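Let me begin by presenting the structure, written as C-alpha cells, before commenting on it.
Here the complex is missing one protein chain, while the rest keep their positions.
For reference, chains read A, B and C in written order, and residue numbers begin at 1 within each chain.
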Amino acid sequence: MNENIIQVPDKSGISKIMREIAGDLLRQQTISLVIGWEKGILPNKSAPAFITQSQDAEKLIFDEYCYHNLTKYLLQRKGSGLKTAIFVKGCDSRSLVGLIQDNQIAREDICIIGISCPGLMEERNIVIPAKKCEICYTSVPVEYDFLIDCPETKTANDEPGGSYAHRELPRVENMTLDQRNIYWQKMFENCIRCYACRNTCPVCSCKECCFDQANPTWLGKGNSTSDNGFYHLVRAMHVAGRCVGCGECERVCPMNLPVMLLNNKLSLSIEELFDEPPASLSLDVTATLNHFKPDDPEEFM
Amino acid sequence: MTNQPLADNPNTSGQEWDPKILVFACQYCTYAGADLAGLSRLQYPTTTRVIRVPCSGRTNPQFVIRAFQKGFDGVLVAGCHPGDCHFATGNYFTRRRYLLMTRLMEFVGMDPRRFRVCWISGSEGPKFQQVVTELTDAIRPLGPNQKLRDIEPSVIGGISR
Amino acid sequence: MRKIAKTRIDDVLRALAPRYDLYVPVEGATTMRTPTATLWQEGLENASRFRLYEEGLPLYWRTNTGLSPKDLFFPQTEKMYTAISQGKTVEIKEESTNAWPIILFGVRSCDIASIDCMDRVFLQKGYEDTYYKNRRQRTLIFALGCSTHEDTCFCTSMGIDPKASPTADVQISDLGDAFGFTAQSPSGQQILASIDSLMSDAYTAQPVSPDPMLINVNLEGVTEKLETMFDHPLWDELSPRCIGCGTCTFLCPTCYCFDINHKSPTHAHIVKQRSWDSCMFVDYTCMAGGHNPRPSKTERVRNRFLDKLLYNRQRHGRVFCVGCGRCVSKCPVSLEIATVIQKIQAAEVTP
Partner (left out) sequence: MKKVGVFVCHCGTNISQTVNCEHLAEVAKDMPGVVFSTEYKYMCSDPGQTMIKKAIEEHNLDRVVVAACSPRMHEATFRKCLSGTDLNPYLLEIANIREQCSWVHSDKNKATAKAEDLISMSVAKALKNESLTPSVIPIHKRALVIGGGIAGIQAALDIADTGYQVDLLEREPSIGGKMAQIDKTFPTMDCSACILTPKMVDASQHPNITIIASSEVEKVEGYVGNFDVTIRRKATCVDPIKCTGCGLCSQKCPAKTDSEFECGMSKRPAIYSPFPQAIPNIPIIDQTACRYFQTGKCKICQRICTADAINFEDQDELVTIRYGAIVVATGYALYDHRDKYGEYGYGQYTDVITGLDFERLVNASGPTMGKIKRPSDGQEPKTVVFIKCVGSRDATKGHEYCSRACCMYTAKHATMVRDKIKDSQAIVFYMDIRTPGKNYEEFYLRAVEEYGVTYVRGRVSRIYMENGKLIIQGEDTILGTQVIVEADMVVLATAMEAQPDATEFARKLGITFDQNNFFNEAHPKLRPVETFAAGIYLAGACQGPKDIPDTVAQAGAAAAKVVALLSKDEMTTEPIIADVNINRCSGCGFCVPVCPYKAISLKTLTERVHGSVAWGPTGREVTRQVAEVNKGLCQGCGACTVNCRASALDLLGFTNEQILAEVDAL
C-alpha cells in the first residue's frame, strides 16, 4: 500500500532496513543526523547511536535490548532548524508526539522512522519480556514517515486500560493505607535522587527543572525520605496527563524502584475521572491539565 | 511555638492536642469567608493557619506537599465554587488538578482525612468554621502526621550511630 | 584458615552483632525494617546494599552489592551541625561522635580498593575529614573473595584480585559449601579468636575461582594518552549520549564529591549538611553569579573521565576505577567507563 511502509520477514531483518534508510537519508543530505541504536559492550547491551556519516549507518542495529527511548535527544537540536531522523518503537512514538505537542520540536524538522516493535527482553534475564512491555499500549508507532513493519509485532495490552497494567498497581491499590505508606516510604528511602528517571523522561522537557532551582528552593540537594517523596510526587503531578508510559523511568532506576507506578496510577485516574484516552496518541489532543470541563466530577463540595 | 523545632510537637496523648491545619484560601471567596466567620464571631480551633492566595488556581500542589513536609497535620485548599471564580476559570483547573492530587496522596498512603479541597464562598462564614472544625476533629484521632514529614535526622544510609 | 559451613554463617553474625555494629550485604527485597516488610517480597527487588545486621534479613552473597558500601563512611546526606536561633543569638550544636566499633562484613575486593581511594581523599591528603575519619577509623573490614562475577565486572582489568584483599582485617574465601576465614591484621586475629569455637580447620581447601570476566579493558598507557586528549574530538563524540543523571557518580564507589548545603526545618533553625553531588549535573560547577565553566555535556563528560583516569592518578596516585561494573550495569545509556577506556585506546592522537 504505502511505499513508505517496508515489510520485513521477521525481526532479524529490521537492522538491515534501518541501515538502508539511514544511509539513504544521510546521502540525500537533507538530514544531518540519524539517531538509532548500536551494539554495546556486552551481548545483552545496546546503546544509543548518533550517525552523521552515511558509511556509519552500518553500526545501526535493532535487537531486544534497544530499550532506549531516543526521542529526548531531539531536544539537543531544538530551535536549530536542523533536520534529524530518528528511529522509534511504538512506545517511543507517543513521546515524540508529546514533544511536538509540548512545542519542543517541530514535526517538519523530524523524519520519523517507525519500527513496529517485536518486543524487548529483560537485560538481566534474557527470557523474560522487558518490564516496559507489560504496559505497552501500541507497538506500532502512532506517527511516522517510514515504517519498518515486522510481522512478529505484538501489543501486550491493546484493550482500553491495558496500558495501566503495571504489575504492582493492583497489589498496591489493594493494600491498606498504612501498608501503602510503608511501601512508598521504602521507595522514597531507597531513592538516591540520581535524577535518571527525570533525565530520561521524554515529557520532562523543561529547560531548567524546578528541582534544580535555587530560587525558589523547592528541593534542597540533601537526600531525605521526605524530600525524595516530594520529588517523586511532584514529578508524578508534572507528567500527569502527559506520561506516555514508555517505562524508561523505571528501567533506568539504579535502585530498581517502581518509579513508573505513580505515573501509571495517575494515568488510570485520568481515564476514570475525565474519560480521556492515554496521552499523546495523536497530535490533536490537549493534555489533561491544560483544559477542563465544567461538568468534571465534583468531589469538593 | 514559633521558635521550637517542629520535632517537639506535642504527642497525641492528652486532650489538648489540636492538629495544625494549613488553609490555602483564595482571597475573593474563602479568605473573605474566613473574614466573615470573624465578623460573625464564629469560633474555630486556634491551630488553623490561613495563607492568602489570589485564586485557588494559584495553589500549587507543591505547596501542599511542602506543608506536610514541614509538619502540618492537615491541609485544606479552598476557593470559590466552580462557576463563581473571580478569575472566571481558575477553580475549574484547581478541581481537575486536585482530583488527581487527592488520588495520588491516598495512593502513597496519606490518610485522605488529612487533605481536603473545598469550595467556600465569601458569604459562607459558617461553612468556613464548619470545614476547619470538621477537619480538625477528623485529624485529632489520627495523631500528628508523620507521612512525608521531614523528620530529623535527615541522614539516610551511613553508619547509623 | 578456619572455616564454617555457609548454612551456618548466621552463627558468626549473631556472635559478632552484640559487640560491633555489624554491616552485611542485604538483598533489596526486604531492606525495610518493619513488621510488614514481607509485603515487599513478592514485588520488585531493590538494589542490594549494606545494612545493619538483624536476624532474618536476606543476605546477599552472590556478587558485589548494587549500591557500594561507600555510603557507610560517606553518607549521601550527612548532618554536620545545627544552628538554632534564640532571640538574637545563635547556638551551634555539633554532631556528637562515637567510638563503638564497626565491622563491615563481606566486602568485595573492588569495594575494598575503593575504600583505599576514599582514604586517600579524605585522610591522606594533608587534611583529615573528621566526619569520614570518625567512622573509618573504628571500622574493621571482612573481605569476601568472589567465586563468581557479574557480566559487567572487570576488576581484573584494573589490577585487582577478586579473591584477595591484603588490606582487609579478615579475608573470607568462598570454599564452595563453606566460608574460610583468614586473619590479616592483629584486630582481625583477635575477632577471629573470639569466634573460633564456631569454626573448624580448613587446611586443604582451595577458594573457588571465578570464570574469566566478560569485559576486558587495557588500562596501559591510558593516563599518559589522556594528558594529550583534552581537546580531542572524542569527547564531542561521546557526550551527546549522556543524559546528565547522577547514576554513574552515585553508584561509583570512588566518587567522593559533595555539596554543603542546609535545610531549615523551621525558620529559627538550620541544619548544615553535606550531600553527594554529581559532576554530571548541570549545576555542579555553576557559580553564584550564574556562570558555568562547564556549560555543556562535552565538558562534563570529559571531566568525569579525565578525573577518574588522569587527575586522580596525578593527585592521589591511582586510577579511580576499581572495575566494580556498577556504571556498566546501570548507566541508562551505556556511557560507562569500560567503553570509554576502549574508545580512548582506539582514539587517534596527533602528537
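Definition applied: contacts are C-beta pairs under 8 Å (C-beta built on N, C-alpha and C of every residue); 3 or more make two chains touch, one makes a residue touch a chain.
All values reported here derive from a predicted model rather than from experimental measurement.
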Among the chains included here, which ones are touched by the excluded chain in the whole complex? A, B, C
Out of A:Ala57, A:Val172 or A:Ala287, which residue would touch the omitted chain in the full complex? A:Ala287
One chain is left out of this view; which of C:Pro18, C:Gly56 or C:Gly87 touches it in the full complex? C:Gly87
Had the left-out chain been drawn, it would touch subunit A at residues 32-33, 50, 52, 76-82, 102-104, 205-210, 213, 215-218, 238, 286-287, 289-291
What residues on subunit C make contact with the chain left out of this view? 85-88, 236-237, 239-240, 264, 266-268, 294-299
Can you list, in ascending order, the subunit B residues touching the missing chain? 1-3, 20, 22, 27, 31-32, 34-35, 37-39, 41-44, 46-47, 49-55, 57-61, 63, 66-67, 70-72, 83, 86-90, 93, 97, 129
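The rule is simple: only the chains that are shown with their structure count from here on.
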Topology of the chain contact graph, where touching chains are joined (line, ring, star, complete, other): complete
More contacts between chains, A-B or B-C: A-B
With chain centres defined as mean CA positions, report which chain is farthest from subunit C. B
Can you work out the whole-Å distance between the CA centroids of subunit A and subunit C? 31
For subunit B and subunit C, what's the span in angstrom between their mean Cα positions? 42
With chain centres taken as the means of their Cα atoms, state the distance from subunit A to subunit B in Å. 35
Junction residues of subunit A, two or more chains touched: 178-179, 182-183, 185, 189, 222-224
Two or more partner chains touched - positions in subunit C: 67, 76-77, 263, 273
So in the complex, which bits of subunit C are touching subunit B? 21, 23, 49, 52, 67, 71-79, 84-86, 98, 100, 102, 135, 263, 265-266, 268-269, 271, 273
Looking at the complex, which residues from subunit A come into contact with subunit C? 40-42, 44-48, 50, 68, 72-73, 76, 168, 171, 175, 178-179, 182-183, 185-186, 189-190, 192-196, 198-200, 212, 220-224, 248, 251-252, 254-258
Sort out for me which residues of subunit B touch subunit A in the complex. 61-62, 65-66, 69, 82-83, 89, 92-93, 95-111, 116-119, 147-151, 154, 156
